[in-house]
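So the structure is just underneath, and the comments pick up after that.
Heads up, one of the protein chains got dropped from this complex, but the rest are sitting where they should.
Now for chain A:
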Amino acid sequence: MAGLTTFRGKAAGMDRVNVDTDQIIPKQFLKRIEKTGFGQYLFYDWRFKQDGSPNPDFELNRPENEGVSILVANENFGCGSSREHAPWALLDYGFKVIIAPSFADIFHQNCLKNGMLPVVLKEQEIKYLLDKTKNQSHELTVSIESKTVTDADGFSASFEIHPYWQNMLMNGWDEIELTLQMEDSIKKYEESVQ
């Protein structure tokens, strides 16, 4: 995984609450055994009509949202199933950062593991961003290093990220490799509970 320090991209707004992972990637697409290729099925039931044609009313299908890489969402984003296919689908579609007032725990964790940044901002800040992304394109800069989200109009919001994950994301490290170096501690633990 490549490291990520600062990211600039076009943001799309999705002003819906409790968006669950069943919506992000419906179950009929969970049968693949690879991590790739899920982007085409992202938000499938919202994005496409019954006949398979794009639903023009869906946020991501609007012309101004072509080429977006940041998603501004609303509260409890990613709730429900633990399926990592949800962040895989968002990543494969092109998203690198998801901004919301709150995330479901497992989804939040799954994003970090895949080098996609979940950013929690305050309700007022989300309101501003949802407003800015309504029917128009809006560019944002997200810095993992300074833990800020900014735009060209002077908006600046800071967010929290655990220093462990800040480090992991900025360096693009392989977590398993790091843990395997803890072998002595793991062995010691196993012996102590025998």
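In this text, a contact is a pair of C-beta atoms (placed from the backbone, for glycine too) under 8 Å apart; a residue touches a chain by one contact, two chains touch by 3 or more; residues count from 1.
Throughout what follows, contacts and distances are computed from a predicted model.
A.B. asks: Just go with whichever of "Sigma factor sigB regulation protein rsbU", "3-isopropylmalate dehydratase large subunit", "Quinol:cytochrome c oxidoreductase membrane protein" or "Multiple sugar transport system substrate-binding protein" UniProt uses as the name of the absent chain.
C.D. replies: "3-isopropylmalate dehydratase large subunit"
A.B. asks: Which residue from A:Ala104, A:Val149 or A:Leu169 sits in contact with the chain not drawn here?
C.D. replies: The one listed residue touching the chain not shown is A:Ala104.
A.B. asks: For the chain not shown, which residue from A:Ser82, A:Gln124, A:Ser156 or A:Asn171 touches it across the whole complex?
C.D. replies: Answer from the full complex: A:Ser82 touches the omitted chain.
A.B. asks: Going by the touch rule given at the top, which residues of chain A touch the chain that is not shown?
C.D. replies: Those residues of chain A that touch the unshown chain are 16-18, 20, 22-23, 26-28, 30-35, 45, 50, 74-76, 79-84, 87, 102, 104-106, 109-110, 113-114, 162-164, 175-176, 179-180, 182, 185-186, 189-190, 193.
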